[in-house]
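Have a look at this one.
All protein chains of the complex are present and in place, except for one that has been dropped.
Think of it as A and B in the order they're written, each chain with its own count starting at 1.
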Amino acid sequence: MASIVLKDLRKAFQVKRKAAGLGGSLASLGRPRYETVEAVRGISLEMESGELLAFIGPNGAGKSTTIKMLTGILHPTSGEAQVLGFVPWKQRRELAYHIGSVFGQKPQLWYHLPPIDTFDLFAHIYELDRKTYERRRDFLVEAFDIRDLLEVPVRKLSLGQRMRCEIAASLLHHPRIVFLDEPTIGLDVVAKQQLRDTIKQLHAEEQTTIFLTSHDAGDIESLCERVVVINHGQVIFDDAVKVLKRRYLRRKVIEVRFAEPTNGHLDLAGVSVIKLGRYGAKLELDTSSRPIETVIQDLMAGHSIVDINVMDPPMEEIIRAIYQRDSAFEPVAEGA
Amino acid sequence: MGIVGEMRFVGHLMRLNLASNMEYRASFVSQIVGMLINNGIYFVFWLLFFDRFQEVRGYRIDEIYLLFAVFTLAFGMAFTFAGNALEVAGLIAQGRLDYYLTLPRPILPHLIFSRMGQSTVGDLTFGVLAYLFTGRLDLVSIGLFVAATLLAAVIFATFAVTTGALAFFFGNTAQLSSHLVQALGSFALYPFGLYQGAARLILLTVIPSAFIGAVPVQVVQLRDGGALVLLAGVAILSAIVMVGVFRVGLRRYESGSAININI
Partner (left out) sequence: MDELIFLPAPAAVLHRRTWRGSARKYLAIARTNLLNRLAYVWDAASNVLLMFLFIFIFAQLWGATFEAQGATEIAGLTLTQTIWYFVWAEMIQMGKIRHVRTVSQEVKDGSLAYTLGRPYNYLLYHFASGIGDVLIQAGVLLVAGSLVAWSQVGPLYSFRLETLPVVLLVTALAFVLDFCVLSIIALLAFFMEDVNSLLFIYHKIVFVLGGLLIPVDFLPDWLQAIARVLPFNLVVYAPAKLFVAWDGGQAVFSLGLQVVWIGILAGLLTVLYRYGTRRLTINGG
């Protein structure tokens, strides 16, 4: 059953423009110049219930705007959308009982109060009866490992701790769909992975439909089955994560620092050297030709290593690759 | 969920607010004292004024006591409980309605009652004290005073929300909205007899200052039941206008990506 359907959804904003300098200010005072910025330019999409979908794209691609239309926060300029059979901006309240949402940049937890107080408030907001609520809360507290944080004022929590509490709060009412907008933004590597694991586990256990936006390729790789890439308000890729990985996430960059100076050259099969210094190197690797583990093993066998860092290509590069592929005359040969 | 359920929910919000305010008890107290001083100063002005001039357009110091009692108590009630009513423009402009929009509650009461005023508790106190000074301690007077002041508080709060909702249409109007509320209050704090012609008309309609000052004073002073009914009508009307403006505005809401916190 489709739980989310979008048809040619569009959203345009009016943005005021002003020329530089005092002259510009005075001119815009008299007759302000407006420019229409199309944040979302005709997105069509269907999502089955129980799916875990990643909605990715660079900053300003229209991810948040889309999610805000799907949760009833924004009215679209044109187009249609249904979430669980509701039109979000028309049936906001009915829909709200069945969905949960977390906006990475807009905390829902009350800043000066401990999370437990916001949880209690949410129980009232969603009209949960005391017993059901407490059972659910205790379950989530375990799942997100936040028992020790419950009674600490939110302002004293770290970003990672806060985000775990935010997500737990959004799940109190057993939503059928959860929208997570940039949940890992600003988190360090460990906190990110911890959060991803929890989300994954929860999805596995409860088959909640999860709609997640991110501009971090790592989120998608470790979390999702299906990925939709948008850029400039349009869908430019919609397929399984496997496909995205095979086509565009094959490349990894390895940064390595050595304890002793190298002898000036570094030879590893299937790996190209981008930069090589006396104490460090930057390498590039195509994971379809050679698994990353074996490269690291080789490196460690031949050198004593102080630090090693494996990175995904940045979002912008994936998008560039998608465009290139689409416009290429000859089909790119797909690796196994 | 019926009216009772909504009331219970608002009650819960208020308890939560009180808890949040109590986190900063010291500034809570100093703000209250500050407000007492603030109102006191205006009061001193009138004392000095009437000390020298005795009467202006039918108002003497007695009427001023009553006017201050009505006004500060109405203001205090309105913005102690509906603490967010004064913040609506800013909340809209900064995209902070998102939180309320994702939750299954009627947005206006949820939004308005999600914060409690602190300094306004000082106005509450001042209003009660000022009323004691009027010496009208019989039950009828007190009953009329409470009823008229409650209605005035409703008009005050709804006006604040309506002007705040202008931000849906004109961008960040925080200062304009707060100045409009200030205008509403400033006009109300002077004897209504000062205004003539067009000014009088404006203060009975667009900026309904008459209904948060002069009319409630008249209700208590003259035991004027008709004026009380009029006051109730205006309160209902301004609530309708508020809901209408807010509904239309919400369609134009643009969210925005500022980083927000629930204080």
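Just so we're on the same page, contacts are C-beta pairs under 8 Å (C-beta built on N, C-alpha and C of every residue); 3 or more make two chains touch, one makes a residue touch a chain.
For clarity, every value in this text was computed on a predicted model and none was experimentally measured.
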item	value
Among B:I37, B:I142 or B:L237, the residue in touch with the chain that has been omitted	B:I37
Residue, one of B:L13, B:L180 or B:M242, that touches the chain absent here	B:L180
Residues of subunit B in contact with the chain not shown	26-27, 30-31, 33-34, 37-38, 41-42, 44-45, 48-49, 51-53, 55-57, 170-173, 175-176, 178-180, 182-183, 186-187, 190, 193-196, 199
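Just so it is clear, only the chains that are shown with their structure count from here on.
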item	value
Whole-Å gap separating subunit A and subunit B, where each centre is the average of the chain's CA atoms	43
Subunit A residues within the subunit B interface of the complex	13, 16, 64-65, 68, 71-75, 89, 92-97, 99, 101, 103, 105-113, 117-118, 120-122, 124-127, 153
Complex interface listing, subunit B residues touching subunit A	1, 5, 8-9, 12-13, 16, 19-20, 23-24, 95-99, 101-106, 110, 171, 250-255, 257-263
